[in-house]
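Can you keep this structure in mind? I'll have questions shortly.
With one protein chain held back, the other chains of the complex are shown just where they sit.
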Amino acid sequence: MTFRSQLKIRFGDIDRAGIVYYPRFMHYFHVALEEYFAGELGIEYHEVVETHRIGLPTVHLESDFSRPFSYGDNIEVEVSVLNVGRSSITFGYRVFKQGESDPRITGHNVTVCLDMDTFKKMEIPTWFRQQLEQQINMEKLCGSTRH
Amino acid sequence: MTFRSQLKIRFGDIDRAGIVYYPRFMHYFHVALEEYFAGELGIEYHEVVETHRIGLPTVHLESDFSRPFSYGDNIEVEVSVLNVGRSSITFGYRVFKQGESDPRITGHNVTVCLDMDTFKKMEIPTWFRQQLEQQINMEKLCGSTRH
Amino acid sequence: MTFRSQLKIRFGDIDRAGIVYYPRFMHYFHVALEEYFAGELGIEYHEVVETHRIGLPTVHLESDFSRPFSYGDNIEVEVSVLNVGRSSITFGYRVFKQGESDPRITGHNVTVCLDMDTFKKMEIPTWFRQQLEQQINMEKLCGSTRH
Partner (left out) sequence: MTFRSQLKIRFGDIDRAGIVYYPRFMHYFHVALEEYFAGELGIEYHEVVETHRIGLPTVHLESDFSRPFSYGDNIEVEVSVLNVGRSSITFGYRVFKQGESDPRITGHNVTVCLDMDTFKKMEIPTWFRQQLEQQINMEKLCGSTRH
């Protein structure tokens, strides 16, 4: 079973057209990612940033939206590690309306490990790489298919 | 010369890593799009939504980020029409730091024309299509190259 | 025991000074209020707006901030009904860092019942008033003191 963050569409997330303002989904992606770090990777995202001084800026983003969400919807944002490179990590996201089996939104972002003190690209540290690769293996074992 | 919206990175746009929280760029894309409607297409975006009852939800989004922005940076968000289909419109974005010639961020989103009363996909109305295609032609004439 | 919504300070809530951007607290107030409706008043806030067509715009807001919050802090936002007038409702908020007994932020906002179809002020409907007054009585019974 892959990790899912439980969120709810809020009053202020809605735009003039009565559906979720699409930039809010990138915020949901990030909130779910933060939950994923604490819940699955065993380290709080703020410790990665503040203790280990590692930043993870996004260098590429892609997302598909098949059906909109409305105010009050309970949603589940699934997070997974799709790829681990020398200094890059790709995270995948799928957003479900609670109770539905097909995601309404899918997406992924490529992030790059940055030394926060020099603002230079750095190799993923071993302790971090091991946890990320373990996640990939577990997700493979569970046979989940994600784009 | 293609349209550019002049914006400024604000205090609250910055995240814990000291750079712009990436979902804010999608908000900038949208703000620049709203400016583009008023300034280039000759119709306010809110009139499209409220008077013509046309929604333009995003169905696909892609973006590349090559260099980060910091608090206080003056930015220019270039907007263009990349493609006009039967009911879909693709808008392109390039974000420059003022004074630089290479964009730090590029992106595009595919939107679909929606009848706001039925929430069903609709063909782009003729008056709207004409204005969009005129923009594409003008941009071709000016020889701008954008992804 | 008064109602508390469990929230967490997110990566994107932080401003350039490294603490929570203060307008985000008004967003937390609203998120907690939405939770309060579902959890205590027995009606989802979106049903108030969408089914009953009642809006609750804020006409007055006051807040005191004694200590800042940092990224990653777990917070509890306490919500209570402070006053129920003919058409106005005053909600109180206290924000705690988890584990602390003194709130770091206190505040309240006066809202006015609005008929969403005419956008005119309306009397609070009886079913709603009863639930609100029941909350006030329960909070009095529990002897909580709040500003």
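All chains are identified by letter, namely A, B and C, in their written order; residue positions are counted from 1 within each chain.
FYI, a residue touches a chain if its C-beta (ideal position, glycine included) is under 8 Å from a C-beta of that chain, and two chains touch if they have at least 3 such contacts.
Just so it is clear, the model here is predicted, and its values are computed rather than measured.
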Residue of B:Phe3, B:Phe25 or B:Tyr45 in touch with the missing chain, whole complex considered: B:Tyr45
Sole contact to the chain not displayed, among C:Gly39, C:Pro68 or C:Gly85: C:Pro68
Full-complex contact with the absent chain, from A:Tyr71, A:Phe91 or A:Phe128: A:Tyr71
Residues in chain C touching the chain absent from view: 16-19, 21-24, 26-27, 29-30, 46, 49-50, 55, 57-66, 68, 107, 109, 114, 116
Residues in chain A touching the chain absent from view: 11-12, 14-18, 21, 23-24, 71
Positions on chain B contacted by the hidden chain, ascending: 8, 10-12, 27, 30-31, 34, 44-47, 49-50, 71-72
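We adopt the following convention: only the chains that are shown with their structure count from here on.
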Separation of mean Cα positions, chain C and chain B [Å, integer]: 35
For chain A paired with chain C, centre-to-centre distance based on mean C-alpha positions, whole Å: 29
Centroid spacing, where centroids are CA-atom means, of chain A and chain B in whole angstrom: 24
For chain B, residues contacting two or more additional chains: 16-18, 21, 23-24
